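Before any comments, here is the structure.
Yeah, one chain of the complex is gone here, protein chain that is, but the others are all in their spots.
Labels A and B are assigned to the chains in the order they are written; within every chain, residues are numbered from 1.
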Amino acid sequence: MSLAPGQAVRVKLEWPETKGPCHIRTPHYLRGRQGVVERRLGSFANPEDLAFARPAAALDLYHVRFDQPAIWGEGHAGDAIVVELFETWLEPA
Amino acid sequence: MNVLEADSGKLLAAVTALLAQKGIVQPPEIAERIAVTDAANPGQGARMVAKAWVDPAYRALMLEDGSKAAEEIGIPMRGMPPLGVLENTPSLHHLVVCTLCSCYPRAVLGYPPFWFKSAAYRARAVRDPRGMLADWGTPIPENVQLRVVDSTADYRWMVLPLRPAGTEGWDEARLAELVRDGDMIGVTVCKVPS
Partner (left out) sequence: MSNVLPDHDVPRAHHDMGGVSKFMCDAVDTGDHALTEFDRTVDAVRGLLGAKKVMSVDELRRGIEAIPEAEYHRLSYYQRWIRSIADNLMVRGVITEAELRATLEGL
């Protein structure tokens, strides 16, 4: 999957930490949230496998921008949170 | 008892003894590594910032490829994660946090400070950044947009702060002395001491 800057995306609404040992780099507060791709940062080995010393595929990593007040239901209009997210956690919104 | 619940100092002594015995890590390597790590400090990032303030071509390079910009002034980046640089402007302020652990641009700022690793910082920076910054003595004006950068994966992020007023004509070395670690994470802004 290739995502372009400006594209609307949604973070998958998944909770692997409730299902057993795992290592994930997608913060809890972003699950299911909609954001906008800022840019592709490159391709990096999947940390979810590296953490268990398993063979790790290279995945695209994106900088994704989220509306900050929308996440918390409070805050200052226009403020944003920008987070590095792997392609496997994103779907077109 | 779970062997991992042993006293931390003893655990370190036992681990280093076993690693030496097995020929994996020898004590002189540890001493050398500490010396190398101690050499990375906020003064490195401050040199980059000062150069970017006086040299537009360097500023452009720094925003395009932070790692390359660091290497260009002799900061070792080999084996380090890629460095991204976030530029503050009169209408945009950046704040860096790592809510999942403590990812920090160590190559250019050194060891992460205590506050950066604390639960309060990690919790508040994404949810109440303006309140947290106000407590810090860094109120963000209403007309300035705030961007919190949660460092979750393979990049490390530093902020290129705004050059303070009253520094016209200063050379790089004098400018670099103004820049503190907090300015390059976004918890403080760079100021000329009064």
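Criterion: a residue touches a chain if its C-beta (ideal position, glycine included) is under 8 Å from a C-beta of that chain, and two chains touch if they have at least 3 such contacts.
Worth saying up front: this structure is predicted, and the values here are computed from it rather than measured.
Enquirer: With the missing chain put back, one of B:V126, B:M158 or B:V189 would touch it. Which one?
Expert: In the complete complex, the chain left out is touched by residue B:V126.
Enquirer: Taking the full complex into account, find the residue in B:R33, B:K68, B:R174 or B:K191 that is in contact with the omitted chain.
Expert: That would be B:R33, which touches the missing chain.
Enquirer: By the contact criterion defined above, which parts of chain B meet the unshown chain? Give residue numbers in ascending order.
Expert: 3-6, 8-19, 22, 24-25, 29-31, 33-34, 37-38, 79, 97, 99-102, 111, 113-115, 117-128, 132, 135-136, 150, 187
Enquirer: In the complete complex, the non-displayed chain touches which residues of chain A?
Expert: 13, 15, 17-18, 21, 23, 27-29, 31-34, 47, 50-53, 67, 69-73
Keep in mind that, in the parts below, only the chains that are shown with their structure count from here on.
Enquirer: When the centre of a chain is set as the mean of its C-alpha atoms, what distance in Å lies between chain A and chain B?
Expert: Taking the average C-alpha coordinate of chain A and of chain B, the gap between them is 22 Å.
Enquirer: Inside the complex, what are the residues of chain A that reach chain B?
Expert: Listed in rising order, the residues of chain A that touch chain B are 25-27, 29, 41-42, 44, 47, 61, 65, 68, 71-72, 74-76, 78-86.
Enquirer: In the complex of these two chains, what residues of chain B are touching chain A?
Expert: 82, 84, 99-100, 126-130, 142, 145-155
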